[in-house]
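Every protein chain of the complex appears in place save one, which is left out.
In this document, chain identifiers A and B correspond to the written order of the chains, with residue numbering beginning at 1 in each.
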Amino acid sequence: MSLLRLVPRQLLRHPLRTLLTIGSLTVAIFLLCILRSLVTTLDATATTARNDRLWVQSAVSLFVGMPAWYPDRIAQVDGVQSVARWQWFGGYYQDPSNFFAQFAVDPQKVVDMYPELIVVEGSADAFVAGRNCCMIGRGIANDFGWKVGDIAPITGALFPHPDGADKAWELEVAAIYEPGARNFDDRTLFFHWKLFEETLTTPEDSPGVGAMVVRVKDDVDPSVVMGAVDDLFMDGPQRVQTTTESEFQAQFVSMFGNIPFFVSAIGGGVLAAVLLACINTMLMAAREQRREVGVLKALGFSDARVGSVLLMQSLFLTLVGGGMGMLLAKGIEPGVVAATSSFMPGFLIERETYLMAFIITVLAGVVAGLLPAWSTRKLTVVAALGARD
Amino acid sequence: MRGIAFSYHLRSLFVRRSATFLTVLGIGATVAVVAGVLALQQGFERLYTDAGRADLAVFLRPGATGEGDSIFNRDRGRRLINTVPEIAVGDDQQPLASMELYLAVRLRRVSSGGETNVPIRGVQPATFGIREGEITVLEGRQFRPGQDELMVGRSLLGRIRGCELGGTIVLNTTPFLVVGIFESTGPSGSEIWGDLDRILECLERTGPSRILAQLKPGSDIAAISARLKNDKVVPAQVISEKESLSSQTEMLSAVLKFLGAFLGVIMGIAAVFTATTTMLAALADRTHEIGILLAAGFRPVGIALGFLFESLILGLLGGLAGCLLVWPINGIETGTTNFQTFTEVAFGFRVTPMVLTVSILFALVLGLLGGGLPAWRAAHLAPVKALGRR
Partner (left out) sequence: MNEGILLQGVTKTYSRGGEELRVLDNLDLTMDEGRFYALMGPSGSGKTTLLNLVGGLDLPDSGSVQVAGQDIRSLRGAALSAWRARSVGFVFQGFNLIPVLSALENVALPLALTPLSRKERRRHALAALDLVDLGDRAGHRPGQLSGGQEQRVAIARAIVTDPKVLLCDEPTGDLDRAAADQVLALLQRLNGEMKKTVLMVTHDAAAAARAQRIVHLDKGRLGSIEEVQAEQAAGAKP
């Protein structure tokens, strides 16, 4: 169909305008991909977690510990294989802005329960063996230049060292891990519960147990165990709340409140801006091509075929722009992963996001193309040819 | 220098009104997004910074980054209050100081039924003396000391289960009765308040998080802090309430500012491209006219400035459109977690003069950038060639 030959020719008539329009679309589609991925990554954090691991926390508050005898009691519940203690340490390296997660844990149990922790330097055994040893994620190892054998000095904001608030807890790096699953970040430090417990001397400093991870036996229904654990402490001294790991992580996601909604709203703004840009370009193109539309109609081309020349131009612009936007997003993905890993591990642009971007691209092309195409329908040959370009 | 009358350019924008309209809306959408994020940031930051008082001292455990990770022994806290001479004395000859427990408790949202972290504050009676005029009980009454009673901040009303007059909030195993609803400037409008000792006991806490004290006029907080830092009995770090509050906004404020700048740059590129396209079309339409003007002796610089002016007007209109678009969100209440305190705070979008100024300036910059290339081209048209084009 030789009319299609007109499409690239018309676009090349104003190469700069074509480039600018494609550029607008590129950045807009890029932005949409990134914005949507922020939201989907947040959701995925919660949905990809394992469900044979249960988390026991205080039902009162995230920040309240449970009595120290709770783990032993829970270990006696039917169906429970093992119980690991976790305590949020809340420290920092040198400056409070160097923020990352540290947990005091039962080392052997964590290594057993979390096959997702893949040790790439040092060894898990060395971590388990040394009382003042720690295991750190690749991300913090890179950030602070820590290697196996180094001492990581962590200032305890929540648990000051008994020798003075200025004194750091000195932990020897025995293993560096990389996450083997998307929901895991690479910016966590694990150290020995024993060291933690024994360093804190005064009773008022002792937090009890912050949280516990319960590994359920293979053939047991986790929900039964969850109910049994909650019931144990219904009358005190402190109620607990047992959830699957995914629910546990979901509570952090829900903390973002309306933020995902705002991100979507921003996406709407981006969409509106880019649609306007496309329509603007296509209306200009249609205005310039008015006379040619008249000629084609006079020659006997149908409205649909004449309109399709405009529609194709529009689709070409959006598809090239959208495609480049998606490529840009794909190319920049590793950078975003690195930039967001501290608060949002596993940033990923999902296939659905690309699909959505593609659909938006096509729709923008159709809308921006149909508008001028439709207006040429009503344009009579007489009027079109009378028009001075 | 002779330029073309500005009315000529205004008329040109009107003649090409569909392109003008689309471009203005495009810039407007960009500006509105950036302004919206800024309004969110302003609402959040102003919530903290508007409320903080410089004459209130906050005593924290040394090394603590905020009241969330600070803890005092109750008896030593009492002792500290009695031994710091800078603390003002009230009408009843008691020090104007209150020990406060601050903790985020798990409560459920009304809407989704999901859990959220609501800050609860256990206070002593002196608090009401210190906070006179800042805390207003809207409905019901204040809680009574020693009773299992609470009053809730107005922002929690309708958002958190149990937060209504006569409602019940269970802390661990003890039910507390909501006897009042209060309004407060600042983040405490999203808090639940009750009696310090009852809450300490029910939540099995060993002591308060901080001590809030009103200082005598002229007291030097830095000096008190330096003196108490290495105190053998009750070491403490001291900052003003103002500082304490604004330090809690740093993280989210920085994130929102970064988000605004990021969106501004990316969407700004698209908006500049649109403006350039529009102005190039305006130039193409008027090439012949410009040839006439050049032939008549108008200087290219004047013509280029005219195009920049036209493009600035586009930017200005876009900025105004953006402000109009973003205006309706002013005051809309929203909530998110302040990850520095891990508690949910409610605040309104605030389209402040700063937001409007930044929006308009941003839009003008977009217009200026969009007009640059067309203006340069206009200035470099050869009169003969321009005249030849129809």
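Worth pointing out:
Keep this in mind: contacts are C-beta pairs under 8 Å (C-beta built on N, C-alpha and C of every residue); 3 or more make two chains touch, one makes a residue touch a chain.
All values reported here derive from a predicted model rather than from experimental measurement.
Shown chains touched by the hidden chain across the complete assembly: A. Residue-wise, the contact with the chain that is not shown comes from A:Glu292, picked out of A:Glu292, A:Glu333 or A:Glu350. Of A:Leu3, A:Ala129, A:Met234 or A:Leu363, it is A:Leu3 that touches the chain left out of the display.
Residues 1-3, 5-6, 9-10, 12-13, 291-292, 294-303, 380-382, 385 are the ones on subunit A that touch the missing chain.
Please note the rule applied: only the chains that are shown with their structure count from here on.
Measuring from the averaged C-alpha position of subunit A to that of subunit B gives a distance of 24 Å. Here subunit A touches subunit B in the complex through residues 14, 16-17, 20-21, 23-25, 27-28, 30-31, 59-64, 90, 92, 96, 155-158, 160, 165-166, 203-204, 235-239, 241, 251, 254-259, 262, 265-266, 269-270, 272-274, 276-277, 279-281, 283-284, 343, going by the rule given at the top. On the subunit B side of its complex with subunit A, the touching residues are 18-19, 22-23, 25-26, 29-30, 32-33, 36-37, 40, 61-65, 68-69, 71, 73, 103-106, 112, 114-117, 171-173, 203-207, 235, 263, 266-267, 269-271, 273-274, 276-278, 280-281, 334-337, 339, 342, 344.
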